[in-house]
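Apart from one protein chain that is not included, each protein chain of the complex appears where it belongs.
We just call them A, B, C, D, E, F, G, H, I, J and K in the order they show up, numbering each chain from 1.
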């Protein structure tokens, strides 16, 4: 049976694993939610929101890869399958069908807000256990919070 | 209520809509499955399969966008949310945990095979209703079948 | 006298020639209309619409070249001169002077709608006569319909 | 009613407006004429002339955009619609149908010659009224005269 | 024994296989013929024809790869070896030694004409059997016919 | 003491020096004002204005460098320090704090308007003294006026 | 009134805000000082120092944008206006007029030294309050200290 | 009759001509053999060998062009037609049909070995006659021997 | 004597200096070991391992430069000479001669494992003394651990 | 006999021709002088001056082409042959042999100074006769004067 | 006095120096002759010859730099000044004024022929004395002879 050598103690390994798995699910779902809105948004700000959402998708996809490979690096099998994402994501239910631009922005403000709260907790939880993983969470949070600001500013 | 003007009759619209929605779900799931295996594959062929899978991911992501926007173009709201994908994908269940390279290739051969069968049906179903959508399905099928060949050849 | 060798029968040649010449005029006019609105649009959505229109211009210019050279390829002299375009375009009259952003979007929705209707007819007319030309019409129609969706969504 | 603030006096504004509108029409027509010949040229020099004409098209398209946006900048609505171009262009009638390479070069020598004469007049007319617009006309004339030389040299 | 899974019935598989193998041989030979003339052309139009022929080589090489891999994709071993090409190509014998530019153009007009005729037949033959392969043939034919026009126009 | 050799007479040198120093201050301040609004803008048009302002920043930074180095070229030490900019800029006071998008556009319309008026005077002042510097002012004015138009059009 | 949702407590928010605003002013001023010396440096090392200073400008501009947008992200309006910079920068007065290359290096050694001291304090102050902002300060300090070394080494 | 001026004596010309013609045939055939295996290889190392073979194709195509144009440069008509290649290549018969990865590597080890032996003889034969052609052969041999090593190492 | 101004206390300076010098030696040696195996690996996975090792070389070279310049930045002379590396590297002896692919992977797993252990100690040692250097060590460790995972997965 | 149609009167043509021919000779010689010093400079500033001189070469080569083609455009045959350059250049004799870096800078200060004086006269001479050519001279003078400043600053 | 350390004996140094100085003059003159014809060519093949000549210019400029820097490398001061070129070039006198395309090709055939003869002598002369310089001459000769072929083929 394959066991990669982890530089962490068992307890730290457990802490960090949970944080990474949770982060993976949140980021994969964020990429799917942002694409869903990207396709369904309507209204005067259609083009602007449509383009902005693809930047969120890029951020989410890139970071989900980093987080999943960090889990593998620590010897923990990551799980980013659709059913897992559907069941354990920290993002609330996305409405189906066409969505007006102002509502689209609201969906993203909420989704990003929920994910950021959980990432802040992961930063706190992993500093002792693994500063390398913590540093990855810090960098992702910076990006997510910047997107959060931009959507809030649009409803400002 | 927003209604984009479709160039199709109602019956054709219904046929094409179902084909596009099905294709969207299959392609989003294919991208998630290929990423899942990309992160969990182990064995002597790790690096080769790891890289090859990202090419499948690129294909699946690019075409899922095309298919979803084609649905919007015809006035049909696409649905690519995680729960929808988990429930209606044409791809069988992907095993959890580490996966040996030969098994990884088998997972992709099966997943691509299942998706291709459904795309061939979509090509047949839509030729009369909308040759523009059919042409998109034909182009996607060419790419999927090429990936299918390569994974089969590796187990040859 | 120069006569390029056509792979088509005379009847097919006539059918396809008319379709190509009509497509050329529509696309050249679409590029001029989109530029006209690009320069004259005003209003809060100025920048967004201004940029979006240049993407329509790129599409129209690129495809007009493809269509004209396809005519030459079949031994038919294409005619894209200003007077010909002014007389036989399928697009209605574009208003002169400054144009508010919502009206600008309306102009494009109408222009694209008119051109798409004629392209759908060309797809039907040429499938028997020349599948190569038909395939070109199908590809162009996909692009035009996508632009059409985006402008409609902005007024959604 | 929208009125952009012009830095020019009314009289200067009128002088410059006419020059810019005339330049716009000439350049749009030059781009259409060059494309028409690009598609219809035949003869031993086909490839060379075909490629050279696309460089004229690039020049004409780029400068027509500059000139039209300069008009908008001065608060004057530019008009580059097909009918306007067909009616007020300074370029003579372009022959229809296939055109031998030497004749093609002659068409361009004449078209560029006619446009250059009018641009030289615009340089003279606008120096006092608006040195910024004049500088744009000077730069365009340099490019047009260079193309003019090259076509003349080919018939040398 | 390696057998890739084909999505086609046996009869369709046979039809498409023959079309793909024939297309492969024609395209490899076209690349060799165009290179041969690229190296041996002389005369006033040397440089123009020399450059133009490398564009034919690029087209032929790129499409021969597509066609051969399409055969592999359908579970059919492609054969592009020199002896096979020499024996079954649809292009007539290319003269040896230096070749005057006008003759060079004639060689290409004939070679392209012969290949196009066979591709048109392949389009007809495969539409029912495999629309994916047919779509590939349609795209290749468009490119070949465009090159054919250009060489004909040079002798116009 | 370092004295670069100027091609100008003392009187011309003085005229041109003042124009260049004034232009430098205006352009540095324009870059700071545009960045200030870039960071503080809020409202539905946030993203569009945010992006547009960075184009103003690019223009202002690039031209401030040209103008400062032109001064050095003529043997005149340029002064672009913060205190100098704060004291002698031609742009009025920028409001502190968050700024609504429509107000943001108004700030830019005013700032660009003020700077353009002063550049027009510099064009007039330097034509006799140094046509090289004048030509630089003309080019900068063209860019500034184009930005001015775009912001005005957004409030049109 | 616009209030972006901050993930920080009020006390932490205050601490971090002050650090970010101070950093913004220092970096904007650093970019202006480096440009000032870039234009005014003379002496045998002119070219080397002139080029080196533009790298400092790039660093300062890029990081000032990051810091200002981080403030906005936390719901704090950043202030980078010329007067604010002139009044609160941590960098001492830059001499006016031409500056010998060795002196230019001394100005940068001093300016960077002053800014680095303040950034070190910001790293200490913000670790508890907001590790995301702290991480940004750490990354900026690394770049500033590297520039500091290079200028010191030149006077070594 | 066209005779390019050769810088070589008749005897040297003959020696070098034979070497160049032989090299041309070997390199064209190497490109065809490598493509044939590229399409037909199967087995666990499929992807790696498939990609590696395209690097051989690139090497062979690029050098075949250099060698053929070197012949033309010396006034000797090169012959790279399919029949000539089939008859005079130094590479043994390539098996038809699918080929296992280890066998594929063996085919390339043999093909490269045969070609390298002949190139070594060409280096010896042409040093006196034409050091320019010899230098070309030396450069090609370096590339071929490097490919040879890599395929041998894979069977090591 | 040259002394760059360090922002650290003497005790912290000593701690960080030793960590940086140790890191430099480890990274230079890692680059040499990876190149040694890159050149000497043989076996079926030759190409895959050969390419993978150059990615390790890139990582090691880039980070060794960062670490050495960080030492210089703190006023500490870095030592990356061959004899120093040979004497103080944390990597065990690399076998001479050809090395089978599975063994090659084992060499890298061991080498990376040894270096990672030491980097983890450096992260712990420097957090108090210099968070800037610590952040550099954290980033490097992330990259090294990712490479470590990939080589372990290949032997999985 | 070939006579391109000039837009200028005979008197203006003569004035502008002399200016263009003189400019051509000066610029070709400047490129040769700068290369000569580029190859022969020695001393501590070798590398800096060596690189700087290639920027002068680029400027001189690019503008010599513009000036010569402007002459052709006006129907005047340009003369940039070595003997013509040697006889009529406005640049004094360049010393032979190695040249110390400070002397190298002096050579360029003198050469650029001499050329600039003549370009200033050409600007004055051609404004009436041909504003298009004058605008070209103005742009070249701006570049030459900037180089002049930089070399002077190095001796400052 | 500056004396770079040469790896050659005095006699070899003398032999190689003369070859390099002669090569430098020939190549600088070739670049000037090719530009002269580039500007003055007229006739139906104008565009083709005009473009082809710039490729000769690129070759000649690039190699003249290599040759001059090789001389400096051996401690020999290169001389590429206009007067030296005018006096010692191996290329015959270039006619003044407009030149018909066929004559232009003749000028290049002669110029290249003359230069090639001298380069062949330099290859013979330097093989013993300095194989490094000889290798440079061989590479340059390959390029010159290829250009020679192309111009001859155009008159074939």
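One rule holds for everything that comes next: a contact is a pair of C-beta atoms (placed from the backbone, for glycine too) under 8 Å apart; a residue touches a chain by one contact, two chains touch by 3 or more.
Since we're looking at a predicted model, the values are computed, not measured.
Peer 1: According to the contact rule at the top, which chains on display are touched by the left-out chain?
Peer 2: The chain that is not shown touches these displayed chains: G, H, I, J, K.
Peer 1: So which of G:45, G:70 or G:122 would be touching the chain we can't see?
Peer 2: That would be G:45, which touches the missing chain.
Peer 1: Using the touch rule from the top, list residues of chain G that touch the missing partner.
Peer 2: Residues 45, 48, 52, 102, 150, 153-156 of chain G touch the chain that is not shown.
Peer 1: For chain K, enumerate the residues touching the unshown chain of the complex.
Peer 2: 2, 4-5, 7, 69-70, 72-75, 131-132, 135-136
Peer 1: Under the stated touch rule, tell me which residues of chain I contact the chain that is not displayed.
Peer 2: Missing-chain contacts on chain I: residues 2, 28-29, 32-33, 35-36, 39-40, 42, 61, 64-65, 68-69, 71-72, 77-83, 85-86, 89, 94, 96-98.
We adopt the following convention: only the chains that are shown with their structure count from here on.
Peer 1: Which other chains touch chain B while also touching chain J?
Peer 2: Per touch definition, common to chain B and chain J: zero chains.
Peer 1: What chains touch chain C and also chain J?
Peer 2: Chains that touch both chain C and chain J, as defined above, are D, F.
Peer 1: Can you give the whole-Å distance between the Cα centres of chain A and chain I?
Peer 2: Roughly 31 Å separates the two chain centres.
Peer 1: Report the inter-chain centroid distance for chain G and chain H in whole angstrom, where each centroid is the mean of the CA atoms.
Peer 2: Once rounded, the distance between the two centres reads 59 Å.
Peer 1: How far is the middle of chain A from the middle of chain K, if each middle is the mean of its Cα atoms, in Å?
Peer 2: Centre-to-centre distance between chain A and chain K: 62 Å.
Peer 1: Please output the residue numbers of chain D that touch at least 2 other chains, ranges allowed.
Peer 2: Residues 2, 42, 45, 48, 69, 72, 98, 135, 153, 156 of chain D touch two or more partner chains.
Peer 1: Which two-chain combinations touch?
Peer 2: Applying the touch rule to all chain pairs gives A-B, A-C, A-F, A-G, A-I, B-C, B-E, B-H, B-I, C-D, C-E, C-F, D-E, D-F, D-J, D-K, E-H, E-K, F-G, F-J, G-I, G-J, H-I, H-K, J-K.
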